[in-house]
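To start, the structure itself, in structure tokens.
Only one protein chain is missing; all other protein chains are in place.
Up next, chain A:
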Amino acid sequence: MSASVTLAARRAPGPVAAGLLALRLAWRQLWSEKARLASAIAGVMFACVLVFMQLGFRAALFDSATAVIGAMRGDLFLMHPLTTASFRPEPMPRARAWQVLALPEVERAVPIYLAQATWRNPEDGTRRSIQLIGVEADAGVLDFPGLAPILDRLKRADTIAFDRRSRPEFGAVARLLEERGPFEVQVGNRDMEVVGLIEIGPSFGADGNIVLSDVNFRRVVKERQVSAIDLVAIRLRPGADVLDVQRRLRDLLPPDAMVLTQAQLHAHERGYWEEATPIGFIFSFGSLMGLVVGMVIVYQILFSDIAGHLKEYATLKALGYSNLYLSQVVLGAALILAVTGFVPGMLVSALLYDVVGSATYLPLSMDVARASSVFAMIFTMCAVAGLLAMRKLRDANPADMF
């Protein structure tokens, strides 16, 4: 047989080379219709911003909801198993805090009191519920910004530290403190002296916060038995095995006290807001809607690209291009849209985080973990749209070209 009539032994390009060629073809096709490309990128960008904002709000709300618990420092914590969230604690006997000292690894066990009391606005006299956090002043259990320099003042009788990020309805305490120096406010039915400011921030459970010593706490919340406490922070001696101590404490303590690590305590508090309230669902649903809208837009663009170029795709099949190659072209277009939509979407979102964050005091910030998970979502969204649009490729039949 002569060479002219046999199949020339042609080596097809490897998968990487073919993929790159497909990607280039996809780009050329997208670039040739710039208005359509711009609308596709805008669609992806829109979905991207929507998802970023929803996830940002979600994380910010969870962060602020768990601000009080998140600032507690300790190796292990005791909590009553019926406590669902810190703003509604179930008290347990103070004896549990002394019982844990039975283990030689335990250096210190600090009882923490949590309660809500009525605060009278020092400016207009209106009353509102405020969260009290009572703990021995220099136990080193609380880590709120601004607390360390005023610890000595909090040891005096009838003194409190006020959360400067509490809602404005509590009165302009920060301004008053600056103008007059320490002044008296009514908390519960007692006059307390505001001696300093700390930063915690409002949450769903509490509009404002006060930190005070355990002794002062009992002066304000008179109905509370001294022996009923809400939380115990345990500090271990250096080198102790936290998980081992946790297991032994569980054996030691009666079932009215749960032993949690710091991470477990945070997770417990966060779990309440995520599962027992619709907050987590609302924002997840919002993100999902953004992705669905983005997917429909991308699908529309890719589908009409294929439908409008059916003859060209069929011609490529006649030239010996496989279905796989053409699928790569469609997926390549989806990838291009994902990347070109994500980058500006992320920049706009970072900008919006700044603007919205400074207006609402919500802790909004762009971080690598969130950016990469949003990119994964946007990429999946575009890929699914591409896979759906690819079904249209079957209509490109080279036999119909003649």
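The rule we apply is simple: a residue touches a chain if its C-beta (ideal position, glycine included) is under 8 Å from a C-beta of that chain, and two chains touch if they have at least 3 such contacts; residues count from 1.
Operating definition for what follows: contacts and distances are computed from a predicted model.
Note on the omitted subunit: UniProt lists it as "ATP-binding cassette domain-containing protein", one of the names in "ATP-binding cassette domain-containing protein", "L(+)-tartrate dehydratase subunit beta", "Daunorubicin ABC transporter permease" or "2-oxoglutarate ferredoxin oxidoreductase subunit alpha". Among A:L151, A:A318, A:V348 or A:M366, the one in contact with the hidden chain is A:A318. Check A:R28, A:R250 or A:R391 against the missing chain and you find that the one touching it is A:R28.
The chain that is not drawn here is touched, among residues A:G14, A:P104, A:P149 or A:P255, by A:G14.
The missing chain lies against chain A, touching residues 1-2, 4-8, 10-14, 17, 21, 28-29, 31-33, 309, 311-312, 314-323, 397-399, 401-402.
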